[in-house]
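With one protein chain withheld, the remaining protein chains of the complex are depicted in position.
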Amino acid sequence: MPQTLKEVDVVVIGVGFAGSILAKELAASGLTVVGLERGHSRHSVPDFQAPAIHDELKYSIRKGMMQDVTREAMTFRNHYREVALPMRQWEAFLPGTGLGGCGVHWNGQAWRYHEEEFVYKTHIEQRYGKKILDPDLRIQDWGVTYQELEPYYDRFEYLLGVCGKAGNLNGKIEPGGNALEAPRSREYPNPPMKEQYSGALFRKAAVDLGYHPFLQPSANMTRPYTNPEGMTLNPCAYCGFCERYGCEHFAKASPQTVILPVLMKNPNFELRTESQVLKINLDSTGKKATGVSYMDAQGREFEQPASLVLLTAFALNDVRMLLLSGIGKPYDPATETGVVGRNYAYQTQSYVPTFLGEDVHLNSYMAGGASGTVIDDFSVDNFDHSALGFIGGCYVLCGSTNARPVEFHPTPPGTPRWGSKWKDAVRRHYNHTAIFNLSGTSTSMRGNYLDLDPTYRDAWGLPLLRITFDFPDNDVRMSRFVTHKASEIARQMGAKVVVDSPRTGPFTTTSYQSTHNTGGAVIGADPSTSVANRYCQSWDVPNVFVVGACNYPQNSSYNPTLTLGALIYWTADALKTRYLKRPGPLV
Amino acid sequence: MSDGPNSNSRRNFLRSSLVLISTATLAGEAPALLGNPRAEETHRFLNESERRFLLAAVDRLIPADERWPGAAEAGVVNYIDLQMAGAWGRGEIMYRHGPFRKGTPTQGYQLEYTPAELFRRSILAINAHFASPAKSFDQLPSEEKDAYLSSLEKGDIDLDGVPSNTFFDFLLQHTVEGFFSDPIYGGNKNKIAWKMIGFPGAYADYHDLIDKHGVEFHREPLSIADGPGYHSMTSTTGGK
Partner (left out) sequence: MTKIHSTVRVKSVLSMAVVFVAIIIVASYPAAQTSVSNKTIPNKSISNESQIAVRIVAEGTTRGAVACARCHGFDGASDGSGAFPRLDGQSAQYLADQLRRFASGDRQNALMQPIAKALKDDEIGAVAQYYANVHTVPLPSRPVPAQLRDRGKQVAEVGDLSVRVQACESCHGPNGEGEPVSGVPYLGGQYSHYISLQIQMFRQGYRKSQQMIVPAHNLSEQDITAVAAYFEQAPRPAVK
């Protein structure tokens, strides 16, 4: 018999960036807030200290910081005609767990999206006409504009201490930054990262070819920084153990380094870790949440009543929670009815391995998580697609985030997979090879969606999330085009061998690409094609807000986190200034 | 971008006066220096015939040469032994609920065997293929070993229910892991693999070096075990 706990004002499901910030804002407004985190508590000291944290096998290969796949996996298939099977190990993407969530082990790559992306459908149809869209594509407007989100981007950037150089300050193009970026109201809080050797070589080649390189914006600090919450961060040591690892230096912007200590000091807030939320409970009308049910580490079940439920458990888990709780109509691709699980998208990654020869010592193991040199000339809709027959694009980045040898030991094409020739090639190319990283748009498609698996269950007996996904042909054509352009830059760098490696289908779960899973609980102006309104408030259950990359109708070229930060503060504002004054639908 | 006002002269100093810190790391370490691979064996999981097969197999996957030891000398079989004995081998870092069905290549590993079961079953089947212990895999000439491994790799052989390419990929993956991971896991003995490629290891502060483009940085690699706070012997759990 579940024990019913004392009611609180707010329950937050998942204490990562979204959960921490929303909890802090609401607790500071005087509300009682409980944060339920299924993972463990962890902190910069002792949990992220070196040298123990620099353990490639533990964290990169055995996925030490990731969601416990033995208890809570997901199933996958490329097409809905196939039978989905469990992803029995994490490979293609790595959902996190634990206090701080993915904010602990991300790379700190901090991008704003472009203005037109928030009105992507309107923009594309106006610029190119509907005919450019393959019939199965499903792009949508967000219901909120870049201009509305700009102050919240700013706020999140200053919370994190993002390091970069403004390229467009209130419409004025600034030298040294990204001339193609959306206008920003003020400069970055900190100057850009130091440039790697591979990035410097790329920069010269890119300029030679008429492109506009710049240092990518970074949430790993370039100098000591104290944020508006009074948290001080240290400069990054470029240790090459950023993604998949916690930061020993308090240099990576994570909930632990930018906000959690402030939250933990507020007596209005209570953190409960190792608390697995099973579902959001609804009243008999099905239109009001009464709180959540969760299980603790001892297997005891609790009901936590609350007036407001914030679902901030990472994109994929958010969608699953809505489905498990019966909030919103599940999407059916056959009939194209329903909304929960609709518009699932990903990231269209491709690479250009660039072998520079043994006299070029790149030292790629010296790396920040976000210290690459990049061009924006081929991102999203920054170039004219009229004659190209596809939409979308990639940013092209050169610069390593690591050269950890189990993961990184490139060999040129034609090298055997093993044996003495392989070994010799590894030795000869390890410190002399750059890998361009192209991060491409992922266009939502009718057949790509999320729902609950009919067969496989988690350790609590609940259905796993089922992912049905493959790359739309549009994105494959896009990848071929941009990767080819990137290869030209590589050749311009004087590389001995350049491997033009665009993304081709089918999407496979067996090799890592990106953990930018988006969509499934999209926001929008139209309840028939969105799960939440522009304030991330569920259309169906107004006292449930879902805030995550699941809100995105399609995915951009850019990493999603900074845009999520803007949505977090935007939602916090809506909650504090409007919802709490008059609970109910905000739209 | 550096701290001091003299960063340019610092860079010049570094270039002009310091390129190599240890000639030993560049010249290589003769395989014999790592000692007999049969010495210091761990015995947590593998039996004698499994170990014999694996030593011979990993020796072909990453062979020794005049300059650099290979997987066998580097203790990769110890690594595999310890991994199979630990959480990873026992399948505790995998979703192991059924039903088990054959999937598409994009759906990844779907066999009902834990990594340890996969190794045991496959190697048993491989050893059974050879006529007698006198003609076991490890006694084949190198070219024939390579030919056999290639046929495993192609998936040409059924290993008692395990597609041989699934086993081969597992074996290759574990060999690379054992060769390149931190020595605390039993392989990469004396950090030999890190020395070969020039990876400095677990201590990694490059704040002042990252923008010294092109400098040849050579340092004796450092393992987690070189930290005074590290007390354990080789780790069996593989991380979890």
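The letters A and B name the chains in turn, as written, and every chain counts its residues from 1.
By our rule, a residue touches a chain if its C-beta (ideal position, glycine included) is under 8 Å from a C-beta of that chain, and two chains touch if they have at least 3 such contacts.
Just so it is clear, the model here is predicted, and its values are computed rather than measured.
Peer 1: Check each of A:249, A:272, A:466 or A:503 against the chain that is not shown and name the one that touches it.
Peer 2: Once the missing chain is taken into account, the touching residue is A:249.
Peer 1: Hey, which of A:8, A:237, A:282 or A:541 is the one touching the hidden chain?
Peer 2: Here the residue in touch with the unshown chain is A:237.
Peer 1: Which of these touches the unseen chain: B:40, B:112, B:160 or B:205?
Peer 2: Checking the options B:40, B:112, B:160 or B:205, the one contacting the hidden chain is B:205.
Peer 1: For chain B, which positions touch the chain that isn't shown here?
Peer 2: Residues touching the hidden chain, for chain B, are 3-6, 9-10, 13-14, 16-18, 21-22, 203, 205-209, 217-220, 222, 226-229.
Peer 1: Provide the residue numbers of chain A that touch the chain removed from this figure.
Peer 2: For chain A, the residues touching the absent chain are 43-46, 49-51, 223-224, 232, 234-235, 237, 248-250.
What we mean here is this: only the chains that are shown with their structure count from here on.
Peer 1: Quick one: report the Å distance separating chain A from chain B, using the average Cα coordinate of each chain.
Peer 2: 31
Peer 1: Which bits of chain A are touching chain B when the two form their complex?
Peer 2: For this pair, the touching residues of chain A are 50-52, 54-59, 61-64, 69-70, 73, 76-78, 82-83, 85-89, 91, 194-197, 200, 235-241, 360-361, 363, 365-368, 371, 403-406, 409, 417-420, 422-424, 426-427, 430-431, 455-457, 506-510.
Peer 1: Can you name the residues of chain B that touch chain A in the complex?
Peer 2: Answer in residue numbers: 1, 60-63, 65, 68, 70, 88, 92-97, 99, 101, 103-110, 146, 149, 153, 172, 175-177, 180-182, 184-185, 193-194, 196-207, 209-211, 213-217, 222-224, 226-227, 229-230, 238-240.
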